[in-house]
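Of the protein chains in this complex, one is absent; all others appear in place.
Chains here go by letter, A and B, matching the order in which they are written, and residues are numbered from 1 within each.
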Amino acid sequence: MSSIDLKHIARLSRLHLTEQELKFFETQVAQILSFVDKLKEVNVEGVEPTSHPLSLSNVFRDDEGKPSIPIEEFLKNAPRARGRFFEVPKIIEDKSR
Amino acid sequence: MSLSKLTTYQLAELYQKNTLTQKDLLADLSSAIQSKDRDKRQIRAYVNFDSMQPRHRKADKGSKLWGVPVAVKDNICVEGEETTCGSKILKGFISPYNATVIEKLLNAGAIIYGRTNQDEFAFGSSCETSCYGPTRNPRDPQRVPGGSSGGSAACVADHTAIASLGSDTGGSIRQPASFCGVVGMKPTYGRVSRYGLIAFASSLDQIGPITKDVKDNALLLQAIAGYDPKDSTSANLPVPDYLNFLGKDIKGMKVGIPKEYIQSGLNADVKNSLDHAVKILESLGAKSQQISLPHTSHAVNVYYIVAPSEASSNLARFDGVRFGFRDKSAPSLLEMYENTRGQGFGAEVKRRIILGTYSLSSGYYDAYYLKAMKVRTKIKNDFDEAFKKVDVILTPTTPSAAFRLGEKTTNPLEMYLSDIFTISANLAGIPAISLPGGLAPDTQLPLGLQLLGRPFEEGQLYQIAYAFEQATDFHKKLGNVS
Partner (left out) sequence: MLTTIGLEVHVQLNSKTKIFCGCEIKFGSPPNSQTCPVCLGLPGVLPVLNRQVFDLGLRAVLALNGTVSKKIKFDRKNYYYPDLPKGYQISQFDCPLGQGGFIELDLGKKIRLNRAHLEEDAGKLLHDQSPDMSLVDLNRAGTPLLEIVSEPDLESSDEAYEYLSHLKAILKAVGVSECDMEKGHLRCDANVSVRKNAGDTLGKRVEIKNLNSFKAVKAAIEFEVKRQSEAMEKGEKLVQETRLWDDARQKTFTMRSKEEAHDYRYFPEPDLVPFFVTPEEIEKERRALAAIVFPKEKKERLMNEFKLSEYEARLISADEEISDLFEKLVKIYKPAKTIVMWITGEVFAYRASSDEFKLYGLSKLKPEFLVQLFKLVDEGALSFQVAKEKVFPEVMKGEDPTVVMKEKGLQQVSDDGALTQWIIEIIQDNPKVVGDFKSGKETAAMFLVGQVMKKSQGKANPGKVKDLLLVKLKEV
């Protein structure tokens, strides 16, 4: 994985990596990836992927209201809050959402 | 004898006789923790014993766990308690709710106290990546206790806890149990609710008990197992009475030894303890045979794609917006995200997030994630086939005894390979228990034995583990015995 890719992956994961970290991870991650690449050798023709080790299906809950936690309690955990809202650095108004 | 050296059922007897109060017990534990801490060993099994208020509820005094203190790994949510997963990014996060297992324990009368140390976000096999600093092996403080539930195993081994809860995604209960010489069970996937367990890899994680002996382990699993409507992956199956399995003989039980686990190059001490175990089990009437799990060599490859992929997504919510650490000086949203996560996460966490994001990213998904999921099916099928021939599978838990602190931190791949015997059970979703299988002759370090069973057959695992335990005395050689 070239260092350009690593920067892209870091951006996708919202991780700021220092130059030192970029170098450090680059070799290690490349090493790990070449190791897991051995999976190429396995023949998986006709094999279904396993997303869940248990073969459960159709698990539902009823459409019944459950009491919420009082948000005031929880807002105490917020790094920044204003009134009943969580506060974040300004986002340029994005009407696409 | 110090109260902290007792098991839960021994405590229950004292409570019954009214010769013990909860207050005395907690005071004893507290002094045990503090006295050990004060000495130079610096085990650091706990994150914050002093600041956590013990919690308990009114419960029927006849309950088997009444008044039993249970230490809890720092990735299981306890209402009103700081829950950090050993990470800077969650420092100060006070959980507003209890994990289901905590609710169950409280309803059974147990006392929840003490947060145990762990590898950050449960990524690790040595308990060296916690933001609080490493935990050390009580057996030899120059060595790791294993990970990621290193703290949970160390406190039980060191008699600073009666019993504890850990979590296991690739061996995180069993490997530390093996390194510390205690009993650790990873239940069948879906046996114990994951609601309130801060997720690492959602299709692999399970919470399980770490205890001094098999009986305690069965008692604890009994209390925490069962269907939870808050967890869609929780099995709606009745929980058997595990204690009923203890003491049953194991005549005729078929024990499989996978040939791929005992190939040349296996550490001699480990091989000897395995051979010894086979002899003991045969002397008790079990029948051993060699089996094959052909895709064993791919398990680590599959795991190190699947687990980081799921983890990279599970850890996206740690973004500084609603809780935990935030870089408040960041002027823009993007910088806030990147700096918060860049500063809040340690190196191993970042490494796995990168791996996981890469495996899922456009252009690589088919070759990595999808391929890994298909090989996972093959690994699962290996076990299905094997269990047609045998009832349980016996393996060493780890390829060696506990290694030294710092020994594997420079080479992540080497660290990953130490999980080679434990990973498959998580991929296949089957139950697995590690119990003391002897001591390495030179170092006197504990060696663990692992038993794997069919889905939801924890009872049978306890049966055979108990029989082995009672025929040996390894479980009595805990801690420093001082």
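Observations, loosely collected:
The rule we apply is simple: a contact is a pair of C-beta atoms (placed from the backbone, for glycine too) under 8 Å apart; a residue touches a chain by one contact, two chains touch by 3 or more.
Everything numeric here is computed off the predicted structure, so don't read it as measured data.
Touching the chain that is not shown, out of B:Leu3, B:Ile33 or B:Leu197: B:Leu197 (per the contact rule at the top).
For the chain left out of this panel, the touching residue among A:Gln20, A:Asn43 or A:Ser68 is A:Ser68. From the options B:Arg322, B:Lys374 or B:His475, the residue with contact to the chain not on display is B:Arg322.
The residue touching the chain not shown here, chosen from B:Pro54, B:Gly80, B:Pro96 or B:Pro294, is B:Pro96.
Although one chain is hidden here, its contacts on chain A can still be listed: residues 12, 14, 49, 51-52, 54, 56-66, 68-69, 71, 74-75, 80, 82-97.
As for the chain not pictured, it touches chain B at residues 76-77, 83, 85, 90, 93, 95-97, 99, 194-199, 201-203, 229-233, 309-310, 313, 315-319, 321-323, 333, 337, 357, 360-362, 365, 369.
Rule of thumb we're sticking to: only the chains that are shown with their structure count from here on.
Centre-to-centre, using mean CA coordinates, chain A is 24 Å away from chain B. The part of chain A that touches chain B in the complex is made up of residues 1, 5-6, 9-18, 21, 24-25, 28-29, 31-33, 35-36, 38-40, 42, 44, 47-54, 56, 59, 61, 69, 73-74, 76-80, 86, 88-91.
The part of chain B that touches chain A in the complex is made up of residues 92-94, 96-97, 189-190, 203, 229, 232-233, 235, 295, 298, 301-302, 304-305, 312, 316, 319-326, 328, 330-339, 341-343, 345, 347, 350-351, 353-355, 357-358, 361, 367-368, 370-378, 380, 412-413, 416, 427-429, 455.
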